[in-house]
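So the structure is just underneath, and the comments pick up after that.
Heads up, one of the protein chains got dropped from this complex, but the rest are sitting where they should.
The block that comes next holds chain A.
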Amino acid sequence: MDTLGYLGQGFGVALTPYNLATALAGTLIGTVVGLLPGLGPINGVALLIPIAFALGLPPESALILLAAVYLGCEYGGRISSILLNIPGEASTVMTTLDGYPMARQGLAGVALSLSAWSSFIGALIATCGMVLFAPLLAKWAIAFGPAEYFVLMVFAIVALAGMAGNRPLKTFIAALIGLFLSAVGIDANSGVYRFTGDSIHLADGIQFVVLVLGLFSVSEIFLLLEKTHHGHAAVKATGRMLFNFKEAASVAAVNLRCGLLGFVMGVLPGAGATLASAVAYMTEKRIAGQSGTFGQGDKRGLAAPETAIGASACGALVPMLTLGVPGSGTTAVMIGALTLYNITPGPLLFQQQPDIVWGLIASLFIANVMLVILNIPMIRIFTRILAVPNWALVPVIAIITAIGVYAVHATTFDLFLMVGIGIFGYILRKLDFPLSPLLLGFILGGLMEQNLRRALSISNGEVGILWGSPITFGVWVLIALMLLLPLLRLWRRRQLARRGAANA
């Protein structure tokens, strides 16, 4: 049972006062960032990367900070969905369905603490799953060569498009743009400058933080221009703040089911929290049947998506840590952070830097506990933050974003690039393109090209190596299945439409 020993060692790392303080600061910052419109987990984590670097945090503390911010953001997004009926991001849409009605019934405090509890249970289940499976997966992944990695990354991209549901083509285009953008800059193998236009500022490529902040923060600033509402009157969180034992017991089965479901969905690349919460909600609604009051403030309807989100957020860390292949936008940002510290996530990470891996896993436990505890005394302060009007908020977001971009290289070129990328991101958003595949493509692109070239160097240009081994062949079969998925869905929808027309 050396896994448990490693976990103990991880708690040793995470429980040092310094790292505890880091986790606490991270959860607080994350909650506020998640609360504010225009900032989500992706920009929150990206903004903190240069700051963590400037502060000189050691890598494990930096990672703990980022993970705490990530979990805090999820929590903050929950507050605005429950009290305002405005989902902070796509994954919390399901939370509003039953959370807001609960708040209207005067159970706002209960809804908030119960959702935090559900998310905690989900994260707990997922972290246990991670402790069990991640080392196994890592051990297996050591046998992977460049060809296997290349195929795996192709799978991650294709899975993203296959799972995206209603707009696979746009997801695919966004991912390809990201994959292409990663090629900008000097080519490490041959020293050729690619697509730099002789500009020295692009020589080492588009900076990752600039891309993230431009795509997500700046485009959000433009989007906020369209909605000129002046803050929102939140439902007052009064009365009982904490759920009681009976309420927790009534959702225990839901927690368990949705936790497992969320973990599996989180591990799969491309599925992520949004799909997990939707599937969890629908499943529980069907299981509850007539007995449920889903949509009118059913506690199970609140617990189901929240548990799934908590579980998938932690599950998404599994492929990132073991394979070095991120499955979601936020984990892609974390990979970017790790590469800044010159740490390459992957199977060897478990052997070479157990402190980082297990410290991170342990701090996930701790950050989750902190969030449950924070909820009770701090909720009044958090709700007050929701009342800040846009006109005071947006300039500050713009200024902080500029600081984050400037901190990377201290050149104004990056600021101009950020504005350019922001406009591009705004256009993409207006045209219904999802942005996180672009980010994922950008992160995977560099790795993908390196692995492709390495694989072909090994085989001396023989393309057969890409599907020669049983692993690569198996993954290609999965890729083919994933590509068929949207077509199948389309066919099914047509079939349904025809039947509907026949019945009418």
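Assume a residue touches a chain if its C-beta (ideal position, glycine included) is under 8 Å from a C-beta of that chain, and two chains touch if they have at least 3 such contacts; residues count from 1.
The working rule: contacts and distances are computed from a predicted model.
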Out of "Allophanate hydrolase", "Tripartite tricarboxylate transporter TctB family protein", "Sn-glycerol-3-phosphate import ATP-binding protein UgpC" or "NADH-quinone oxidoreductase subunit K", which one is the UniProt protein name for the chain not included here?
"Tripartite tricarboxylate transporter TctB family protein"
Can you work out which residue in A:L4, A:A249 or A:L431 touches the chain that's missing from view?
A:L431
Residue touching the undisplayed chain, where the options are A:L179, A:M370 or A:L440:
A:L179
For chain A, which residues reach the chain that was dropped from this view?
50-51, 54-56, 166-167, 169-170, 172-173, 176-177, 179-180, 183, 187, 189-192, 194-195, 218, 221-222, 224-228, 230, 389-392, 394-396, 398-400, 402-403, 406-407, 410, 412, 415-416, 418-419, 422-423, 426-427, 430-432, 445, 448-449, 452-453, 456-457, 460-461
